[in-house]
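Let me begin by presenting the structure, written as structure tokens, before commenting on it.
Missing here is one protein chain; the remaining ones are kept as they sit in the complex.
Chain IDs A, B and C follow the sequence of writing; residue 1 opens each chain.
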Amino acid sequence: MFLIQCPWCGNRAETEYRYGGEAGISRPKDPDALSDAEWSDYLFYRSNPRGAHKELWNHAQGCRRWFEVERDTVSYKIARSYKLADRNSESGS
Amino acid sequence: MQLDRLKTGGRIDRTRPLNFRFNGKTYSGFAGDTLASALLANDVALVSRSFKLHRPRGIVGAGAEEPNAIVQVGTGASTLPNMRATQVELYDGLEARSTKGWPNLRFDLAALNDRFSKVFGAGFYYKTFMRPKAFWKYYERFIRASAGFGIAPTEPDPDSYEHRNAHCDVLVAGGGPAGLMAALVAARSGARVIIADEQNEFGGSLLSGSESIDGKPAAEWVNAVIAELRDRGNVTVLTRSTVFGYYDHNFIAVAEHCSDHKGERAADGVRERLWRVRADQVVLAQGAFERPLVFCNNDRPGVMTASAVSTYINRYGVCPGKRAVVFTNNDSAYRTALDLNNAGIPVVVVDCRKSGAGSLGATADAAGITVLRGHIVSDVIGRHRVSGIRIARWDGDTQSTFDSTIRIDCDLLAMSGGWSPAVHLHSQSGGTNAWDETRHCFVPAESAQANVSAGACNGHWSLKACLQDGIDAGAEVAARCGLRTMPVELPVTTEGTDNPMQALWRVPASKDPDRCPKQFIDYQNDTSVADVRLAAREGYRNVEHVKRYTALGFGTDQGKLGNINGMAILAECLGKTIPEVGTTTFRPVYTPVTFGLGAGENVGELFDPIRKTAIHERHQAAGSPFEVVGQWHRPWYFPQGGEDLHAAVARECLATRNSVGMMDASTLGKIDARGPDVVEFLERIYTHDVGRMKVGRCAYGIMLREDGMLMDDGVMARLGEHQYYLTTTTGGAANVLNWLETWLQTEWPELKVYLTSLTDSFSTIAVAGPKSRDVLQNAGCSIDLGKENFSFMSVQQAVLAGFPVQLFRVSFSGELAFEINIDSAYASQMWQILMESGKEFDITPYGTETMHVLRAEKGFVIVGQDTDGSVTPVDLGMNWLLSKNKDFLGKRSLSRQDCVRDDRKQLVGLLSVDGSTVVPEGTQLIEDPGAPKPVPMCGHVTSSYFSATLGHPIAMALVSAGHRRKDETIYAYLADNLVVPVTIVSPVFYDAKGARQNV
Amino acid sequence: MSDSSRRLHGLEFFLRSQQRPDTKASGIHARILDDVTHVNLRGNSNDAEFNRGVEKVLGQALPVEPNTVSIRESHIYWLGPDEWLVVSKAADSPGLATRLENTLRNIHSSVNDISGGQVTFTLSGENVERVLNKACTIDFDAGTFKPGHCAQSGLAKASVLIGCIEQSRTFELIVRRSFADYVARWLRHAARHHGIEFR
Partner (left out) sequence: MKKYSGLSLVTGALRHNRNWQPAWRKPDPKREYDAIIVGGGGHGLATAYYLAKEHGVRNVAVLEKGWIGGGNTGRNTTIVRSNYLWTEASLLYEKSLKLWENLSQELNYNVMFSQRGVYNLGHTLQDMRDIERRVGANRLNGIDAEVVNAEQVKQAIPLINTSPDARYPILGASLQRRGGVARHDAVAWGFARAADALGVDIIEQCEVTAVNRDGGQVTGVETTRGRIASKKIGVVVAGNASVLASMADLRLPIESHPLQAFVSEPLKPVLDTVVMSGAVHGYISQSDKGELVIGAGIDAYLGYGQRGSFQTIEHTMEAIIQLFPMFSRVRMLRSWGGIVDVCPDACPIISKTPVQGLYFNCGWGTGGFKATPGSGWVFAHTIAQDRPHELNAPFDLNRFTTGALIDEHGAAAVAH
């Protein structure tokens, strides 16, 4: 059972969280401008890497905040977790 | 009469004799015995039969590694299958039996298998039982009947189990010399420590030996350490607690056995406790397993590991034999020889090494023990019990064979093939192991998580080295926890010098490995050297293939005894090195754990919460059966007298249509959404033009998943310029709130909107029917409920019967109806008040079933019943809800090629042509009843009821191109290939104009 | 209609149905509180005006430190960076939500009286942490989980809010109404060996 650091509540057991999939899949600004193929890439296609992965977790039983986690999908080691607001900064832990 | 019980010694309590039964015979032992030690004390050598060949088997080990002594303990509901006699603590009245052997253990017909063992070689079943094809099920019945060891209970478990979540700086797994030392150092440094040991007392290997520490018997030192640990406030000391699982992020699972040692049932308290430990650091100190030697007939009862023999002598005061031989390739077994000698048992040492042992060798010589150096045991004589062995001189050539052998009579053969550190947990945690060429074993290499291995489990054999390693490990983990470590000095022990062990994986025999008597590697599964060689010969050469093909290590001991020997022997016949062959994966669990332990208290009614509305008890009192909807229990119908479902529903429907009915709709999800950007936000979520709603108005709204499929629906009300009140389906409540929050937080953080769940805070009572207005008026309502003041699809604050409420004029039944939202703290009273106010109109409470019928008569869908994850709003004929003026979630998907097909399955109504058949929900629909299989299906029935109001059955269905097929006849395919014609009609069966609800 | 105007927490039936435990064996005392006001408050704590407004009505500041509860006349729980739960037993507390709403009218915020949707237990007795730790992964060690500390987490299969409100190891356990019956049953079962008494 993972130990995940919520940027607000601190280290909590995995059971308090909800996994949210790959991070950084943002909704196209103008969907109608996209071809069916481009739209389906947004809908269904994921990088699904073996190794480093940026993913979304939600502290469902806690503060209900979504945040980002950098986790290795093989070792399951968590490099860092940070608020969505800090996505592009190196802060977080 | 305990024939083999030594006069003195052992850690048993001779003042407390205990009676027990084994295979129907009564024996006695002492408190402190295990079933195994007590059986040995009573000279019971034959305890079981092997899995495949049904060879007679005796006790080999003294702990978790035992492969043979697998017994059934206890009776009836509390019987325990597959218990290792070596780990079953004796209690008075213990009832145990072996489950192998028919008609009995001694004379087992299936032992014939042994005669044909070469036919039953590795993987034989893959090569036969194929013809005639039809016979496989008979073959298999026979195979199944002969498989398995234990017998599962057939009654529910009378005992209870519990969990305990714990947190610590340092968890120490194993309470032998190294573990105790590590715990002591960590504890003195101020760390929060948990130390767990699987045995009933601490000490580990010290309990089996005769060493002394600081000049005193080791036991005294152990007691002193434990006493200090217990005294400290920061240490949790757990006995009978097996660390069985090492999971990610230092999550450790420990099984505490609370009651098995006291009796068959956990009289009071729990049987087992699962410690779910989150440890900052872990010290792994579970010691090592002694390896058997692999020689001919090395499975005969009376052949044991040397350390087990020492354990029985020193810990239990039992000597498993009268004349002993010790066969070894290393020094440690000389201790066993000395133990036997001290116990007055004549013993001969057979050491494969020309050099023999180091200082222990000298001690043995001095004690007058015969030591045959440069010799090996080539075969064992005796079937149900060792009666003697054959030995031969050996020059060190592992491939050699010979015939000149000498016979030695004995009834006990203690063997030692060296030691294997218990790297199980280290490996589970992701750590790697390295082969140590000098110690001939795998030792922990890289750690993958925050842990340190110490003592024998780190490859140290001498007591001094283990104690020192424990000190170092304790200091290391304390430091990692950022604690200042207190110096602890190394206790004084007496150390000799050992000669190096000689690798001897397969002991040469008089014939070559394929023809000599069986040389067992895995006792339980009868895996022999010949089997491993056969596997390799047939191309199963990867160690995992060999394991799976020969069942090596698949026994209930998980190969603790045999795996390393097996890998080494595989390496030999492949001409590879052991590290090249590698180990199989060490999977959880270290030793087996009960399902009950994993489930803990989440069984029975606590398996999953039952969510109850504020009015639940009243429904219960009214005798309503409940429908399970997600976690909720909702009243299904309210039977009167002996009414069945259909009678009750018919009555409830008619009452509602003709007068007034009432239902508890509290399980609907309710969300308060407000903020300056709430309109913009909801526009993006819902498909209709949310902004057009006037304050005080209600509207039906739907939301789609991004793939365009219907996700949820409900009524929303605009309570203010910047405040909406959203309702969701019962099952969708949590998902919808999460869905909305997710978009707000991850995609549209710039939108100023706050969402709050009100699902539990407000209860909803729906009053429906022509008389509903009168009922509310009777109850005393602060507002004019007339159409002019309070029109259909509007909302108003009011005081009803003295309670503040929010009144919605919405209808899910098509009748004049009001939905009363009230503070849940008053909902139960309000229900009662309305029942009273409605008396004169014979107000009728109704449940989910009637609600379903009423809405079906109106053609209203239920998300999740009339839809699944593959239905768009267009399929449902809800185009009018899809705004052209904006984008919304899922909109883009609706224009995908497959979503614009005109033959998609679309929602329609169905009438059975015979006017009487109620087609079961889920029934498939077809065009041509005569078509050959596979018959094309054009849809299925999603809802189907007998409408008491209309006097005939009605159904809703999803039918291919249904919208343009009105009045066509298709066929419903019932069970038993029965087919009934049905006509496609509009899904609105009743009051199509909607006049009744708008009055 | 005096009786029917009483607020019900929904566990009256549960309380009636519990067989009297021999109180000497009651290691754990569970009280189900009547007439507690719960107000869910959302807003921006970086907005001075918002803070002032709240403090004016509540007489105490909002805790901005995660996992803390401000214990004064009201217990104000930190639920999230922009969300708080105000728990009050004050006589005038039923009007709390309205007062807050009026004060915060012109500030982006959200006030909801959710009293009817929540059930409040207080748990005391030396074994409370032990019982909670049977099905909650929070570390209740007295050294770390002190008065003023709180945590939202799971208790068995329910989501809960747990606060340490007194030195005497007294905890406030808050659950959603529809889960209260389950949580009460769970407590009764889980604490049976310590003896538990509900009031």
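We adopt the following convention: a contact is a pair of C-beta atoms (placed from the backbone, for glycine too) under 8 Å apart; a residue touches a chain by one contact, two chains touch by 3 or more.
Being a predicted model, the structure only gives us computed values, none of them experimental.
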Legend entry - Interface partners of the hidden chain - shown chains only, full complex considered: A, B
Legend entry - Given B:2, B:79 or B:727, the one touching the chain that is not displayed: B:79
Legend entry - chain A, residues in touch with the chain not shown (by the definition above): 1-2, 14-15, 18-19, 21-22, 36-37, 40-41, 43-50, 53, 55, 71, 73-76
Inset, instruction - Mind listing the chain B residues that contact the chain we can't see here? - result: 51, 77-82, 99, 116, 118-119, 121, 124-131, 133, 136-137, 140, 143-145, 147-157, 159, 161, 245, 247-248, 251, 253, 276, 514-515, 530, 534, 537-542, 544-545, 548-549, 556, 558, 585, 587-589, 592-600, 602-605, 607-608, 610, 627-630, 707-709, 729-732, 862-865, 868-870, 893, 896-899, 920-924, 926, 933-935, 937, 940, 942, 973, 975, 977
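Keep in mind that, in the parts below, only the chains that are shown with their structure count from here on.
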Inset, instruction - Report the inter-chain centroid distance for chain A and chain B in whole angstrom, where each centroid is the mean of the CA atoms. - result: 28
Legend entry - Where chain B touches two or more other chains, by residue: 276, 278
Legend entry - Where chain A touches two or more other chains, by residue: 13, 60, 64-65
Inset, instruction - Over in the complex, which chain C residues touch chain B? Could you list them? - result: 1, 4-5, 7-10, 13, 40, 42-43, 82, 108-110, 112-118, 130, 133-139, 141, 156-158, 176-179, 181-182, 185-186, 189-190, 193
Inset, instruction - Could you please specify the touching residues of chain B with respect to chain A in the complex? - result: 247-251, 276, 278, 430, 448, 706-707, 738, 741-742, 745-747, 749, 887, 891-893, 896-897
Inset, instruction - Please give the residue numbers of chain C that touch chain A in the complex, ascending. - result: 66-67, 79-81, 83, 137-138, 151-154, 159
